[in-house]
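Structure first, then comments.
Complex shown without one protein chain; remaining protein chains in place.
Moving on to subunit A:
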Amino acid sequence: MTKLKTQSLHKKGSDLAQSNRQLEILSNGIFQNGELPTFKDKISETSQFPLKAKKLEILQINVGYMCNQVCEHCHVDAGPDRKEIMTRETMQQCLEVIKNSGAHTLDLTGGAPEMNPDFRWFVEEAAKVGIKDFIVRSNLTIIRANKKYYDLPEFFKKHNVHVVSSMPHWTRGKTDKQRGDGVFDKSIKALQELNAVGYGMPDSNLRLDLVYNPSGAFLPGDQMAMEKDFKKALMEDFAIQFHNLFAITNLPISRFLDYLIASENYEDYMYQLVDAYNPAAVANVMCTNTLSVSWDGYLYDCDFNQMLELPVNSKAKHISEFNEELLEGRNIVISQHCYGCTAGAGSSCQGVVA
């Protein structure tokens, strides 16, 4: 029987909704008693501490934590009960930065970004800037959630948006276990609709990529092998096509941390991450070329640091104070969750990095 969450940790008043509680867990126990090295100690072994930001390439904007789904492992703790939503005023400040920064990729995320009432306005305005790669992270089911969203595939096409969508598995059982009952069928329908307007087709410029993250306390397998299996299964079973699969490691924060602790997998999972540590992945972790903007305009090294409320180590802390020169070369803020991005072939919002 699939047990599903219906409320965010915030709504439930869980201890783990508090970022300082999560950081405490990540710093104590096996990392405090020396059983496992801290991330700082580990990257120091290869003289990679402090980790420094390079030139900004990707601006990732979280337009709100509201979502139509309550996924088992969501690092955002998103859900219908989350009310944090980016205002048009903050979006305008973001647009100024998009116009003037050297970033080649704009990456909109959430929650379900489409649920922000100013989402379409923001996409229209941002598309005018002519950024090279304009990503919207869509959970797919939103396209089928309400008829006001039915035209999203056409809307994305009109603005040449690069759609990146989560799909934990090519089987119904494993997908619904992680993302909720009925999610698989709705996702399949949404993918077929995206295919129908040209998304994901082999020669199409309309990019459709899928994100795979494991459904439990284990690391993702080889990205290319998984992509092959996904492509074969989705084509044979549903005639669905897509471009690339990004294999992303679950980071031990928020609801995934809650799951790890409740299922008594936390220590084993941290061992897996540390054992799979790959110094080559450290050189390319996404925080070194990405800036994450929260719904209220504050700046973070990545979406995970945003959720842990670890702001950038810079005088420019808000999008209204954005200063590319000031932010470049900043020291990245780290903790033990960072092992999630350096395990195996590494992990980022664009998949493997090494």
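As a working rule, contacts are C-beta pairs under 8 Å (C-beta built on N, C-alpha and C of every residue); 3 or more make two chains touch, one makes a residue touch a chain; residues count from 1.
Going forward, contacts and distances are computed from a predicted model.
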Which listed name, "Sulfate adenylyltransferase subunit 2", "NitT/TauT family transport system permease protein", "Alkylhydroperoxidase/carboxymuconolactone decarboxylase family protein" or "Ser or Arg-related nuclear matrix protein", is the one UniProt assigns to the chain that has been left out?
"Alkylhydroperoxidase/carboxymuconolactone decarboxylase family protein"
Looking at the full complex, which residue from A:88, A:174, A:189 or A:317 touches the chain that isn't shown here?
A:174
So one chain is hidden, and I want to know which residue out of A:89, A:181 or A:222 touches that hidden chain in the complete assembly.
A:222
In the full complex, subunit A touches the hidden chain through residues 169-171, 173-174, 212, 214-216, 218-222, 225-226, 229-230, 271, 275
